[in-house]
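Every protein chain of the complex appears in place save one, which is left out.
Up next is chain A:
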Amino acid sequence: MADPDLDFTSGDAGASTTYPMQCSALRKNGFVVLKGRPCKIVEMSTSKTGKHGHAKVIFLSYFCMAVFNHLVLVIGVKCSSLSLQVHMVGIDIFTNKKYEDICPSTHNMDVPNTKRNDYQVVDITEGFLSLMMDNGDVREDLRVPEGDLGKEIESKFAAGEEMLVTVLSAMGEESAVAVKPMTK
């Protein structure tokens, strides 16, 4: 992985936004960075080359959060040595297609620091949410998410219902990922 062109973990993702974890300790339903993107692991399996070979872990995951609707390149990298073989496939979340990656199970993978916060929706203006923070401040920098969830939020707001949205943040990006009516 010495080739700088193949390094996907840097960029706007600062060092503190992720932490390393050995492949084998990752868990299904947990998070991992694939191709510089925070992902949720939906499937994990191991395989080895030859009966006496060492295990590799195969991930199958979706982007865990809404990102812009761009297509991620499909890239394959093959190294000669058995234990350094990497093979990744990544596709955008909106097509609901899968990300795949193979790496030796001894390797460390980056895990994104993720944070979820619930905010009350106080207003929607020009496609932006106004959210009330815990300390009473209001932030207005989050877009209404695309798709069904966004429509749900807008129609609820139009009907005058009070609701909480869950905002997920990871690696410097943020997005509303869930909505729930306020409990009285």
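We adopt the following convention: a contact is a pair of C-beta atoms (placed from the backbone, for glycine too) under 8 Å apart; a residue touches a chain by one contact, two chains touch by 3 or more; residues count from 1.
The rule is simple: contacts and distances are computed from a predicted model.
Student: Given that one chain of this complex has been left out, which of "AP complex subunit sigma", "GPI-anchor transamidase isoform X2", "Protein MAK16 homolog" or "Exportin-4" is its protein name according to UniProt?
Tutor: "Exportin-4"
Student: With the missing chain put back, which residues of chain A would touch it? List them for me.
Tutor: 19, 21-25, 27, 29-30, 40, 42, 45-55, 62, 64-66, 80-81, 83, 93, 96, 104-106, 113-118, 145, 147-149, 152, 166, 176-181, 183
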